[in-house]
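Excluded from the complex is one protein chain; the other protein chains are retained at their positions.
What follows is subunit A.
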Amino acid sequence: MIPASFDYVRASSLDEALETLSEHGEEAKVLAGGQSLLPLLRLRLAYPGTLVDLGRVEELRGVADRGDHVLIGAMTTHYEVATSPVVREHCPLVALATATVADPAVRHRGTFGGSLAHADPAGDLPAVARALDMEFVARSPEGERVIPAADFFLDYLETALDPGEILTGIRVPKLGPGWGFHYEKFHRTAQAWAIVGVAAAVRRSGGAVEEARVALTNMGPVPVRATGVEQAVRGADLGANGALRAAAERADEDADPPSDLHARPDYRRHLARVLTHRALVAAAGAA
């Protein structure tokens, strides 16, 4: 199908994009890589009056090592993120999950910031953002503010970003040595949307788990941090049979899984527990 008509503004700088957004108010929508937005426009599920294209705003692109964190520019493509040596070294969980987003052609166009700002519950990156406590840097004409991942995702396709605000970059804290990571995802073969996904980071010391971070994809309208698992797995003896499995049983405690043509809520709860166990095993093994 053909999208409904809209006006198009190609911004050449962040300031120009912010100015255009404030001129057009809520009628305007930001176009990043377009890999989520263009399908919505084609299916006529969205009718923006004006698209403000950030595709040529170079200042929003790239990966920078900032000492205690890695700053990923919002317009950095999934391909660039997944193949970035800095991301692979300091935030392997981001590289692992990003490499599972959609398919290669989509990853060439789709962007890290666009995907997070779209906040699709079946998208892979929001759960990684929650697991790693990423911080979202947003600019508006009034200035810059930083939004913690825990406060960023408000509801289905809804974030804390104001209409006149643009996500400029995402800070990914470095967790330091001793951590292992895994992103476990269950999806239909023909499409990469997660039916359920699990982002896990595990720090082990000798044969035991010292600390873990676990967050779930598509187990509610927003990504869910599985704090019950994180508490239960602390101190787990990796040599003991079933210690990780027992912790993973708490995966769906705080979840509110949707029902759709792919899975009913009870099946999603089952998947969350099984996939969390797999993710913990893989992350602990890699540490």
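The rule we apply is simple: contacts are C-beta pairs under 8 Å (C-beta built on N, C-alpha and C of every residue); 3 or more make two chains touch, one makes a residue touch a chain; residues count from 1.
Just so we're on the same page, contacts and distances are computed from a predicted model.
Choosing from "ABC transporter permease", "Heme exporter protein B", "(2Fe-2S)-binding protein" or "Hydroxylamine reductase", the protein name stored in UniProt for the chain missing from the display reads "(2Fe-2S)-binding protein". Within the set A:10, A:174, A:245 or A:278, the residue that contacts the chain not displayed is A:10. Where subunit A meets the chain that is not shown, the touching residues are 1-8, 10, 31, 34-35, 38-39, 41-43, 51, 53, 55, 79, 83, 102-106, 108-109, 190-192.
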